[in-house]
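For this view, one protein chain was removed and the others were kept in their places.
Right after this comes chain A.
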Amino acid sequence: MQASRARLFKEYKEVQREKTADPDIQLVCDDSNIFKWTALVKGPSETPYDGGVFQLAFSVPEQYPLQPPQVRFLTKIFHPNVHFKTGEICLDILKNAWSPAWTLQSVCRAIIALMAHPEADSPLNCDSGNLLRSGDIRGYQSMARMYTRLAAMPKKG
């Protein structure tokens, strides 16, 4: 508990110091609870998520950093490796490939990379996975773009 707190505090300081280094990621710690964080990540360019801003919720366990944080999308996203209802993310580093060498910030980077490179063979969103697996890139892209517009872009006016 003490160790995880100390580590998170170091990450907090690092995030403050490096604020401008990664303009695609805005990572914020909850005011009253250092085990709760949220992040805003920009959808990567040349993907159907381009132009969208996606909110992620982090819940950090007491055994952090020996155990991974739990991360989910709060913003609706159509992506093979993100559960459409719960926002749960299928990413190896959040499960068995986790190590303390990762940080909350680098997890955000990994999630952005996942948005750009969906793994259709291990889908949490089967509809999205099947579109990709059957080669219907256009179908996948237009669905993903539609949800980006609906859920991840600020309303105009």
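The definition used in the following text is that a contact is a pair of C-beta atoms (placed from the backbone, for glycine too) under 8 Å apart; a residue touches a chain by one contact, two chains touch by 3 or more; residues count from 1.
The definition used in the following text is that contacts and distances are computed from a predicted model.
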item	value
Chain not displayed: protein name in its UniProt record ("Ubiquitin thioesterase", "ER membrane protein complex subunit 1", "Ribosomal protein S5 domain 2-like protein" or "Translation initiation factor eIF2B subunit alpha")	"Ubiquitin thioesterase"
Residue among A:A97, A:A113 or A:L150 touching the omitted chain	A:A97
Hidden partner interface residues of chain A, rising order	3, 6-7, 10-11, 14, 65-66, 70, 83-86, 88, 90, 92, 94-103, 126-127, 130, 133-134
